[in-house]
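Only one structure is covered here, and it is reproduced in the block below.
What you see is the complex with one protein chain gone and the rest in place.
Up next, chain A:
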Amino acid sequence: MSVISVETSTLDHALPMALLFEACGTVTHVGPTFEKIAPGAVGKGLAGVMNFVHPQLSGSCADVLRYSGRKLRVELRHEANIPPGEGLSTLRGTVVPLSDRRGLINLALGADPGVALKRHRLTSRDFTATDPMVDFLYLIEAHAMVLSEFERLSERLDQARTAAEEAAVTDKLTGLRNRRAMDDHLGRLTVDAGPAFGLMNIDLDYFKSVNDTMGHAAGDRVLEEVARILRQEVRSGDMVARVGGDEFMLLFENCADVGLLQQIAGRIIQRLELPIDWQGQECRISASIGITMSSYYDTLDAERLVSDADSALYASKRAGRARHSVARPVGECSMEPEG
């Protein structure tokens, strides 16, 4: 066996995080990077310098030397620059027995070197020239960049999806739901057979003449006003949809009181009949309404409900418009006086 001796200054270049200890356990030398991380170890006992996390060793010289060649997980008891509330950095080490029962422990940063790098402001100068730490850092930085890019990307995708969904179920002019949204919702309610609900079909009266005599811009203004009134006359959870040019559908959930819907219908007609201003001119419309209730049916069928509400609506039209009627699913429609 050939024996080599090495100057500690050479050792500092080759193993900048190493520590030398005597047979009695006293630390006689530490590398420059070690000194930067935990200053003042020289002269202290091994057990006072290092906490052996795994395997759990007392720190006595004989104890430590028995583990030569094995990976140790350690902490430096006098680690500097620890931010408040944070613990010691975890380091790795191996023990190398030297002559006369002396030893060397070579340390390296643990699995997450970022913490120690930042705390102790370590630079490439603190590692050996061939240490892959710089490459590791490139990976850390690239990884952080990629993660934040993906976060931003999925945020943008979420927003785009929400916007697309909104666009698919919203009427652009009035901001009300569209026919598709109403069909979907009604479909769900009729499948689930949950609490009772009421359905109201509204067709504007005299709207065509507003469009014909005052133009489409006036018509658009009227539709916006109608949407505003309808929204105000329902509870916040009720769905209001524009299902055709001048046709609207209202869905009242948790509602089995036809009398209440008749009241609401009357109030809607009253408010729609108030003149709507368009550039100093008055637009006058009214509405015919048909109502049906889920409680009228033994089995719920969305198409049947819509068609019955339509029949009631046309009964209102036939009876002279500007009024509301309630469907009788057996076939008949009862007419209620206007308002």
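We take it that a residue touches a chain if its C-beta (ideal position, glycine included) is under 8 Å from a C-beta of that chain, and two chains touch if they have at least 3 such contacts; residues count from 1.
Simple rule for what comes next: contacts and distances are computed from a predicted model.
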Identity of the absent chain, which is to be given by its UniProt protein name, from "Butyryl-CoA dehydrogenase", "Cytochrome c biogenesis protein CcsB", "ABC transporter permease" or "Haem-NO-binding": "Haem-NO-binding"
Option touching the unshown chain, where A:L137, A:V169 or A:V234 are the choices: A:L137
Per the touch definition above, residue among A:P32, A:G114 or A:G187 touching the missing chain: A:G114
Contact set of chain A toward the excluded chain (per top definition): 113-118, 121-125, 134-135, 137-146, 149-150, 153
